[in-house]
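Here's a structure for you.
On to subunit A.
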Amino acid sequence: MNFLPFFRRKTFARGIHPAGNKSTAGMPIRRMPFAPRMILPLAQHIGKPAVPIVRPGEEVVRGQPIARADGLMSLPLHAPADGVIEAIELKPSARGPWVNAIVLRVYEASTQEVRWATPPDVDALTPQEIVAAIQAAGIAGMGGAAFPAHVKLTPPKGTVIDTLIINGAECEPFLTCDHRVMLEYPQDVIRGIQLAMRACGAPRAIIGIEDNKLDAVEMLNRHAPADGRIRAEAVATKYPQGAAETLIYALTGREVPIGARSSAVGVLMNNVMTMAYIGRLIPAGEGVIERVVTVAGPSVVRPGNYLVSLGTPMRSLIEYAGAQGNEKQIILGGPMMGEAVASLDVPIVKGASGVLVMPEREIARRVYPCIKCGECVSVCPKGLNPSMLGMLAARREYDVMAEQFFIGECFECGSCSYVCPSHIPLVQQFRVAKGILKERAAA
Partner candidate 1 sequence: MSLPGQAVPSLMEEFLEGIWKQNPVFVMVLGMCPTLAVTVSAMNAVSMGLATAFVLVTSCLLISLVRNIVPSEVRIATYILIIATFVTVVDYAIQAISLAMYDALGAFIQLIVVNCIILGRAEAHAAKNPPMKATINAVGMGIGFTIGLFALGSVREIFGAGKLFGISLFGPDFQPWVVMVLPPGGFFVLGGWLLLFNWLKSRTPPAPAGVKVSEGHAHV
Partner candidate 2 sequence: MSEQQTIAPSPAPVTPSAAMIRTLGIVASICGALIVSAYQITLEPVAANKKIALERAVFKVIPGAASVTEYLATPGGIQLGSDTVPAGAVKFYAAYDQAGALKGIAAEGAAKGYADVVRVLYAYSPEKQAITGVGVISMRETPGIGDKIYTDKNYLKNFEALDVRLSADLKSLANAVKVVKHGTKKNPWEIDAIAGATVTSKAVGRGINESAQKLLPLLVPHVDNVSRPSGRQSP
Partner candidate 3 sequence: MRERIELRTAPHIVQGNSVERIMLHVVLALLPIAGFSVWQYGISAMALILTVTLTCVATERLMNHLMGTPNSLTDWSATITGLLLALTLPPAFPLWMAVIAAIAAIVLGKFLFGGIGNNIFNPALVGRAFVQAAFPVSISTWAPAFSSHRFSEFIPTTLTLPLMTPPDISVWAKQALDGFTGATPLARWKFENVLATPHDFLTGAVTASAGETSAILILLGGLYLAARRFLDWRIPVAVLLSAALTAWAFQLYNPVRFPDPLFVMLSGGLLIGAIFMATDMATSPVTPKGVWIYGALIGVVTVIIRYFGGLTEGVMYAILIGNALAPLIDQVTRPRVFGEIKVKKS
């Protein structure tokens, strides 16, 4: 028996404590009006891009499928509003490269009503049918990674899943969309979890929530069924608590071995908002056409949590929320792991949990040589040595990084860069290294 959790808050080793900046946590979710033009990239998820099933000039209604999944590792797309398909062409993506997207001109008269739904008999669905329904709804992981949810809920052959972990940690500063969803749609969350448990065969589910959101813990526990198979638990507020390995460790004490997936220790993990959308969309037989997005950052006039239609360009979103004029950087996602967007035409996609509008940094950050202060070593949640990795990366010794220093284990949480007093762009170097290693492995 492990009694430790009784005396210590559930958490993982190391990590950092950035300022929360969660002022939007108290703001209810508000719906944002349709933008005049929606941009819907075909690849809003990890895997094969969707295949368009509409042609330019075709009229669509809100909720209508406009692209189909291309195989198992793929998801369909649904029209977020009534309108006409304007084009299927290359558009800028958050990461920079231009990608194929369906452009939809929205009719001004489009209503908020979803006009395309095929509600199933939820209670009669088999696990396989639930998985198929989740895929048909086009649900991707809504925490940010956008991994197709149905794949995440299919345990690999031969593994037994005893615990489904729901990630409600929301450890990134600024972001509060998961928090609001848990507070405002607890029934959806619980219903989604129940469906997910049926899909993957897990006998129990634990919702991990950082202890700066005890109201959400209480809310979900209140709505959880009495059989006790689903319960919400508080974990320490610490970054990166919401990463898969760290949250699984905090809640179950199990360590996912290097190179293995979480199913190896009998666990599957999904984001809480994904659960909410499963719980809402599967019974209704609808597809994902909108999501809750936190709009925050020092340069926003009206920060808050907005229900935003997928495909809404940054420009429209920021115009609606208001910018203060000193904005310098738009970040899609959280401040620790999010991407700075290259263009204001970049749209909200399924994995976009937040839009942060940041001002210019006050002081120029001069990069010094590594002074071996060891701060990065003392914060790396994976127990890596970022200082050494950084020096190796600077010398392009990528193989040494992989073989002796486990660069493959780095999930780019950014803790090392956050604390580095020499301002070395460690995460950036690691990304380059991992990219090159991947290329070499493929070659």
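Side notes on the structure shown:
Here, contacts are C-beta pairs under 8 Å (C-beta built on N, C-alpha and C of every residue); 3 or more make two chains touch, one makes a residue touch a chain; residues count from 1.
How were these picked? Simply put, all candidates are chains of the complex that A comes from, given by their letters.
A quick note: this is a predicted structure, and the numbers were derived from the prediction, not measured.
Here subunit A touches just one chain among 1, 2 or 3 in this complex, the one numbered 3. Within the complex formed with candidate 3, the subunit A residues making contact are 12-13, 16, 18-19, 96, 173, 245, 249, 255-258, 260, 315, 318-319, 323, 325, 327-331, 335-342, 344, 356, 358, 360, 365-366, 368-375, 377-378, 381-385, 387-388, 406, 409, 412, 414-415, 417-423, 425, 427-428, 431.
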